[in-house]
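Taking it in order: structure first as structure tokens, then the write-up.
A single protein chain has been removed from this complex, and every other one stays in its place.
Chain naming follows the written order as A, B and C, and within any one chain the residues start at number 1.
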Amino acid sequence: MPNAQCPIPNSPCPMPINHYFNMNTEQILRWLQRFATKIEQNKEYLTELDAAIGDADHGINMERGFKKLLIQLPTIANKDIGSILKAVSMTLIASIGGASGPLYGTFFLRASSAVADKDELDEQDMLDMLRAGLNGVIERGKTQLGDKTMLDVLFPAVTAFEQAVDERKVMRDAMGQALAAAEQAMKDTALMQAKKGRASYLGDRSIGHQDPGATSCYLMLKCLYESL
Amino acid sequence: MPNAQCPIPNSPCPMPINHYFNMNTEQILRWLQRFATKIEQNKEYLTELDAAIGDADHGINMERGFKKLLIQLPTIANKDIGSILKAVSMTLIASIGGASGPLYGTFFLRASSAVADKDELDEQDMLDMLRAGLNGVIERGKTQLGDKTMLDVLFPAVTAFEQAVDERKVMRDAMGQALAAAEQAMKDTALMQAKKGRASYLGDRSIGHQDPGATSCYLMLKCLYESL
Amino acid sequence: MKKLINNPEDFVRESLEGMAAAHADLIKINFEPTYLCRVDAPRQGKVAIISGGGSGHEPMHAGFVGMGMLDAACPGEVFTSPTPDQMLAAAKAVDGGAGILYIVKNYSGDVMNFEMATELAYAEGIRVLNILIDDDVAVKDSLYTQGRRGVGTTILAEKICGAAAERGYDLQRVADLCRKVNLNGRSMGIALSSCTVPMRMLPTFELGANEMEVGIGIHGEPGRKRMDLKPANEIASMLALSILEDGVYKRTVREWDADKGKWFDLELVNQSLKKGDRILAFVNGMGGTPISELYIIYRKLADICANRGIQIVRNLIGSYITSLEMQGCSITLLKLDDEMIELWDAPVKTPSWCWGA
Partner (left out) sequence: MKKLINNPEDFVRESLEGMAAAHADLIKINFEPTYLCRVDAPRQGKVAIISGGGSGHEPMHAGFVGMGMLDAACPGEVFTSPTPDQMLAAAKAVDGGAGILYIVKNYSGDVMNFEMATELAYAEGIRVLNILIDDDVAVKDSLYTQGRRGVGTTILAEKICGAAAERGYDLQRVADLCRKVNLNGRSMGIALSSCTVPMRMLPTFELGANEMEVGIGIHGEPGRKRMDLKPANEIASMLALSILEDGVYKRTVREWDADKGKWFDLELVNQSLKKGDRILAFVNGMGGTPISELYIIYRKLADICANRGIQIVRNLIGSYITSLEMQGCSITLLKLDDEMIELWDAPVKTPSWCWGA
């Protein structure tokens, strides 16, 4: 029942209002599908960003993984959300390579554990899922905020989402706030000096360029928002 | 007595008229000096010609040899012509390399034998010298006329000189005729398809380009003429 | 940039197929997942050594698989770390019961993928140790950063550890030796031209006609600075002095506890090279530089070392760790002891190096 209205008109809704804005399996699949397509469309853009401060392959790496994922999606469509995300993780780990492979792979692996067996995610589930993924990225990448990586988008986005959920915003609105934070954070990576990943070897020459992994991470969140 | 006049005015000259136009040691040295300088000045031009149909080193090769020769010239100035040319030959053989090294080396080696012990060359001596050098080039290079090599300048030049001597032209005039023939022959090498040397590998792509070795050979003859 | 390739997507696979076809007496290849291993793997009772990394650095690593060196290599896409499933499959294919050493270059991608593979291997009961190579002095500090990259010392460690494994060193000893090699090796490189990744077909960076990029890695990532092109002697001096005058280098690395199945932090310290040290001097070409130019660099390097009382007792000159068709070179100086010299000289038989065998 995506985006359904409260079933009882003109009455205080007995169930938490955001229940009707849960994210179901179909939407999760839509998210993944959309993200994969977005990566394809932005393959060159992401690669150009990586050319400026890395080794010019971020778009190519991501597209390799998400092309595989597009083929795989129909075969896992009838699973629960946890299983879907686990399968996604395995595919990405085994096909992206580079730094982004284990990072996106770990993100989805941890996310999947947080929502094991579920067919629908409410705001809290979503938060658990995103936070688990975020922690996975931090542990795998040994990154800190300000290192100029995808973490610099993921962290503020998850924080903004959490705050919105605390404020009892519905899923779509909360994700909207997360996305706004992500977009700003993505742009802000241009101001940072890279401390992790290939860009870190540039020293202060990395300043002035937006981080490719931060950018793909923003695209992931944008697609998530658009799939709600 | 370079370019001296007939000693007995208004009388039939008892000696062959061209006696007073002989080439002496000093002129031989002047020739070599001039040729060496000319090569230096045309180093790039000769190399460009070689770039078009060969391996872009003819000017460099020649200059390497003639630079050595310039240093050597003062040390051999008081020898006879045969000995001077022999020394020149040894220097060129040991420093030019490539195809032009043995060819110019052999030219001077054979030329030197033809004028051994002489301090002055009359027209017949000059013809003997040039013909010996020419035969050396033919034998060393196994070349035929029309192969698009230095032979295509040397041969018509020597032939023209011989004819002029037969017609009892004085040295300078005979050499002028030889030079005119050489100049035309040099230009005509552009029409030929190379059969010897690196240019031969080009097949008909060598047509349209003047041969570098033919060009340096023309310069040699031009300097010879100018030294008389 | 023109290349002898077919479809860019097929570059890595076709190149590996050609390599496997050419050296079927030494190596065999597996696809899905991709790895190459010794034709006689697994060798029972011998520690197996596995390395891997992005492609585009050939002959490293696949060219060094064989007797006395690597048991397996895992090639990724061009300049992209291979994936954990490749590393795990390679480990299973070459495990002779004495355990596996992963030799890992310190790039975030390589480190993370090998870490995942190490965890996966542990879960499957395969004993793995994991040693990082981080020898690139172009990267100055390590605090809060990725630290130094793994470059030239990598293949020297592969050779020396490969010989040790062949002689029956146990896993811990091979790993300790590998760490020792890393602690004694330092490298620095420059590029005269960018390379071009086949899938992109644009130079990774643009260099002016009179510029060079100093302190490059091996992936076409730009270096620390850009300078006017210098004569070979000045380039050799600059690279050599960066290494010779590199001070004590401290950093914390993560290693794997194969008993407890967890990671632990280890502080490592490099000491500076000093008068009287015996070294292996390695002048490496980046792929598009002819060996004649490398010898000009070596000539000056030998001079500098002699002047400083540093003895070159072994050398290596050639294009062994490359960045596709990049022009440029790197210098690696590895301080040697008797054990390392003996193991360096020991027989090796791989597609790219073969001596004493």
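Definition applied: a contact is a pair of C-beta atoms (placed from the backbone, for glycine too) under 8 Å apart; a residue touches a chain by one contact, two chains touch by 3 or more.
Values in this document were obtained by computation on a predicted structure and should not be read as measured data.
A.B. asks: Which chains here touch the chain that is missing from view?
C.D. replies: Counting the whole assembly, the omitted chain is in touch with B, C.
A.B. asks: May I ask which residue of C:L183, C:I296 or C:I341 touches the chain that does not appear here?
C.D. replies: Here the residue in touch with the unshown chain is C:I296.
A.B. asks: Return the single residue from B:L29, B:I96, B:A111 or B:L127 that touches the missing chain.
C.D. replies: B:I96
A.B. asks: Could you tell me which of C:P82, C:G109 or C:G287 touches the chain that is not displayed?
C.D. replies: C:G287
A.B. asks: Pick out the residues on chain B that sit against the missing chain.
C.D. replies: Residues of chain B in touch with the missing chain: 47, 51, 53-57, 60-61, 64, 93-103, 105-106, 140-142, 144, 147, 195-203, 205.
A.B. asks: List the chain C residues touching the unshown chain?
C.D. replies: 2-7, 11, 14-19, 21-22, 55-56, 58-59, 63, 192-193, 209, 212, 229, 231-233, 235, 287-300, 302, 315, 317, 319, 322, 324-325, 327-329, 354-357
By definition in this document, only the chains that are shown with their structure count from here on.
A.B. asks: Looking only at which chains touch which, which shape fits best: line, ring, star, complete or other?
C.D. replies: The chain contacts form none of line, ring, star or complete graph.
A.B. asks: Farthest from chain C by Cα centre, which chain is it? Let me know.
C.D. replies: Centroid comparison gives B as the farthest chain from chain C.
A.B. asks: Closest chain to the protein's overall Cα mean, using per-chain Cα means, please.
C.D. replies: Checking distances from each chain centre to the full centroid gives C.
A.B. asks: Compute the distance, rounded to whole Å, between the mean C-alpha positions of chain A and chain B.
C.D. replies: So the centre of chain A lies 81 Å away from the centre of chain B.
A.B. asks: Indicate the whole-number Å distance between the mean C-alpha point of chain A and the mean C-alpha point of chain C.
C.D. replies: The separation of the two C-alpha centroids amounts to 34 Å.
A.B. asks: Using mean CA coordinates as chain centres, what's the gap between chain B and chain C in Å?
C.D. replies: Taking the average C-alpha coordinate of chain B and of chain C, the gap between them is 59 Å.
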